[in-house]
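Dropping the structure in here first, questions after.
Missing here is one protein chain; the remaining ones are kept as they sit in the complex.
The block that comes next holds chain A.
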Amino acid sequence: MKKLIMLIGFITLMTASFAENQIATLRGETVLTDEPVAPLMMPEVNDDRRLSRDYPMAAPTIPHKTDGYRIDLNSNKCLFCHNRQQVSASQAPMISVTHFMNSDGNFLADVSPNRYFCNQCHVSQQAVDVLIENEFISMDELLKRAHESH
């Protein structure tokens, strides 16, 4: 009996909290039993124009297509242009010096293994509207507000 009461109480609590947090998801308004129409796939931005970053340590986005760029144990297509030795021929921006640093902060002779998988942080962009509104405030905006409040 005690267990049953506890279970009912738990379920009620869960349902209540779930109803309260109307978490926005990528599904949008579509109910779970319906299959929403997938949005069209847009082409990747390929204009080679660098975007500004919202805070100094932000990983820069990739301003070109990366279709079929493989990164595996044997080869890394990104480094074919962005590696230290390659930039004079490719004129691509060299990967950040932080990528030669291991997790203890020591500089290595070559790219650190924990920075090898470029697309963990850097991704190509598509010209689409944001899927979900967010309240991200850039570093510059924060600084501006801080100055204004003083």
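As a convention for this text, a contact is a pair of C-beta atoms (placed from the backbone, for glycine too) under 8 Å apart; a residue touches a chain by one contact, two chains touch by 3 or more; residues count from 1.
In this text, contacts and distances are computed from a predicted model.
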{"item": "UniProt protein name of the chain not shown, from \"SusD/RagB family nutrient-binding outer membrane lipoprotein\", \"Branched-chain amino acid ABC transporter permease\", \"Cytochrome c-type protein\" or \"histidine kinase\"", "value": "\"Cytochrome c-type protein\""}
{"item": "Residue of A:Ser52, A:Gln91 or A:Ser149 in touch with the missing chain, whole complex considered", "value": "A:Gln91"}
{"item": "Which of A:Glu29, A:Asp67 or A:Asp104 contacts the chain that the document leaves out", "value": "A:Asp67"}
{"item": "Interface with the unshown chain - residue positions in chain A", "value": "46-48, 64-65, 67-68, 70, 72-75, 77, 79-80, 85-86, 89, 91-92"}
